[in-house]
Every structure is written in C-alpha cells, then in structure tokens.
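This view holds just a subset of the chains, kept in their places.
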C-alpha cells in the first residue's frame, strides 16, 4: 500500500478512476452449476475477478485419522492460476494463498451445519482464473453458492464485499488499482440473515470514524451482492431467466 | 486416475467391448469421431493470450504470459518457452492438491514437446539482446473438468492461446531494453494438432472419454505439424500396440489432425475478431 499515488484515484467530483461513485460496486455476475464433476459449483465475475468454485463432499476423509466423529471436516483451498495476475504467479501455493484459504474456510463454517455429516469431509476449491482487488470476497461468495449447489445444509448464505480508503475518502469495493495506490482495505464477509460478521481483515490506516463508514459501506455492499447471489441460485433451481456469464 | 478401475465395473467393460465390435461407442460416436469441441480465446484480459477448450465434458483453460528474462547459457540467442499443466483439484473427485504427480508431469511434457520441440514458436525472434535479454513465454494450462483425453484438450488450449497471443514490442537502445507500449503477435509458425487414440480390446478409437480410458490397455498421442509432418509422439499406459496399429494411429493422426487444425484456426480467427 504505497503512498506514492501515480494514478488519480478520485476526481474533483468524487468520481473514481473507473467512473464509479464511492458506494458503487463493480459489475457482478454469478452462475451456479458450471462444472460437470463437482458435487456443487459456481462461477463469479466481480470486476475483473474471474473465479471458479467447486465443492466435493460430504465424502470419506483422507487420511482417515483426520475424520471427526460428530461432524464433517471443512477444507478449503484458494488458489490462483499462474496467468491470473499481472506478473506470472508461481503455481506453488504462496503464504498469502494459505492464509486466505484459512480465513475463507473460517468465514464459511458458521453458515454450515457440519454436524449433519459426521465422519466426512467437505472440500471447497477456489480457483482464481483472473484476479482483481477483492478476490477473497468474491471467492467466499462463490464458495457459498457452490456449497448450496452441492446440497449442503446451511443456516445462511455467506457473502463478501470490501471497503477501503483512497485519497482520504472511504469507498466500497476497491479494484486492483485502488488497492495498490490507496490507503487501506477492509475485506469483509457476513451471513446476511443471521447478521454475523464471519470474515474481517484490515490493513492500512483508518480513523475510528472512517472505520464506521467503511463497515457500513462494506455491509451495504454485501447486501447488494446477496441480491445477485440469490438470483443466481434461483436461476439454477427455478429456471428463472438466464443472466450473467455463459 | 489410479482409481479408475473402481469407477467402471466389469459389466460396463463387457458392454463397451460389445458395442465397439459393432463400430460404435456407448455415446453413439463412430470409432474415429471426436466429441463436440469448442474453443474460445481472449477470455483472460490480463494474459497475453488465453483459450478455453471443451471436448465433450473435458474442459481446460490456458493462459500465456510473456515476460523478459535471461536466456539459457547454451542457447544465448533464443527466447524461452515453458509449458506447464495442472489438473486442478476442482476438476475431478480424484484430483488432489499438491505438487504435480507423474501423470500431470507427463501431460505437461508431452504438450511441451508438441509445441517447443516442433518449432511452433520461432525462439530466435524472442531474443532481444544476445546472451542477455530474451522474452520468456509461459503457457500454463489448468484442467477444470476431467472427462478423458486431457492430452488433446491441453494441447489445443495451449496452441489456441499461443495463436491468439500478442507480446509487447521492445526497443533495444544504448541504455537497455525498453517497452514501446505497442504489441505485436507472437511469432507462431505452425499449428501442431495432437490426436489421441486408445486401444480397447483390439479396436483403436480416438478421443476417449474417462469411462473409455478406464478400460483401455494402451494410449498413443501423435501430433502433426501439417498434413505430411509428424512432430510429437507418446505411447502411454501399460499395454502395447502392434506395428499395424501404430501405422493406423499415424495415418489417423494426420487425417484427423487436418480436420481439427482447420476448426481450431477458424475458432481463433473468430475469437480475434470478437476481441
């Protein structure tokens, strides 16, 4: 998060570099049930993010001694393809990917009724085909769709959206440029109906007041994403009109 | 893939052999017919080139990245071309995260040979300053859904991504290498096409599904550079072919190769216009 701002992130009227207002999301499309082999799957485009989510399970645990008698073990892997980033990414999992896998898994778990599937594993695979700012938020949203598609019993969906700070102003949903040149980022995920915050990270610097603004913007952003998420599910299961990515 | 014997039971095998002797396959295809193939290019904006290929339910995505780098010591006037292939864990119930196993390594190396060794890309045109600066072309292929014949799907995606790629135009000045901000096409000279055939009983079929692969005894992949040139070959699986079967495989690779070469070129051309 460098301070040397090459790009002008906000113009005089408060319009962002890509034309958005401070509380406006990038274009979002989602599609459920996109992979043949997976038990559940979803695809999301969130700005330039293009992310595939797949769920396998509930199924046998390997190795066996990792199984738990009273519930399912949730596993999650967030991974980026080598061509997903500006500079080619080494295919081996980075420390960043390992941490994000963990926070996504912990952000999904409160939504799942894992005790319904004792001695099994539920595995969530997220593959970022193209990355942009906010890929972990888009990933958790897609993961929760894929879990629903796999028929896993859930208490709520999970939906993610970030807020951040550019040129001293708090705005919703940073893209890559804003993330790099801006002064702070706060990715968040919530259970929209249960009112729980299940993923929250923050870097950069926020005053107490800015934090409140950021929290509100991220929450409102989540609710907008939730609308799109619900529609994507209904399209799959109730054959509503087709939208989004083919 | 080692578990495939669990997937298809003996009954299925018997049924499959039975149908094959009549010259047709369980899904109704003829012995030398491919499943429907779709090729989309230009789908990853951040890559220099990209392609998504479907053969039936097998689905792969390839991205090309071009970066500057140093040449190998023994080829100071040539750029680099690196092909990798990975079966993503989301692609199959049997794929696992982790470093590539021998199947994935074979997949990548056969794709690499079909592209690098056959001279598809003129590596000398990727040299900026001899012995110092060259362009490195990375072709990374990820398998999104496994349903047989990964070799051909990976190969078509890699070739289609390459054909649709551009690279930055560099200027070599006294001070060093400078990106001009312009892009030019990659110097792709050939369109190698891989054709994979497998032996089930005594019958050779092309483009096997996962079910068919689970009962095959041997596999052979032959790539042709044009209608008279073979440019890569790889026999796989613990079985053998007779001489006659090898010759049939070569002939088939050349004739089917021509068909698919036309289709692939058309798809890429189409993709380019859309962009």
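Order as written gives the chain letters A and B; numbering starts at 1 within each chain.
The rule is simple: a residue touches a chain if its C-beta (ideal position, glycine included) is under 8 Å from a C-beta of that chain, and two chains touch if they have at least 3 such contacts.
Keep in mind that this is a model prediction, so the values were computed, not measured.
A.B. asks: Quick one: what's the chain stoichiometry for the entire complex?
C.D. replies: Although only one copy per kind is displayed, the whole complex is A x3, B x3.
By definition in this document, only the chains that are shown with their structure count from here on.
A.B. asks: Would you pull the subunit A residues touching subunit B in the complex into a rising list?
C.D. replies: Interface residues on subunit A, with respect to subunit B: 35-38, 41, 48, 50, 52-54, 56, 59, 77, 79, 81-88, 91-93, 123, 125, 127, 129-131.
A.B. asks: Quick one: which bits of subunit B touch subunit A in the complex? Just the residue numbers, please.
C.D. replies: Touching subunit A from subunit B are residues 43-47, 50, 57, 59, 61-65, 67, 84, 86, 88-93, 97, 99, 138, 140, 142, 144-147.
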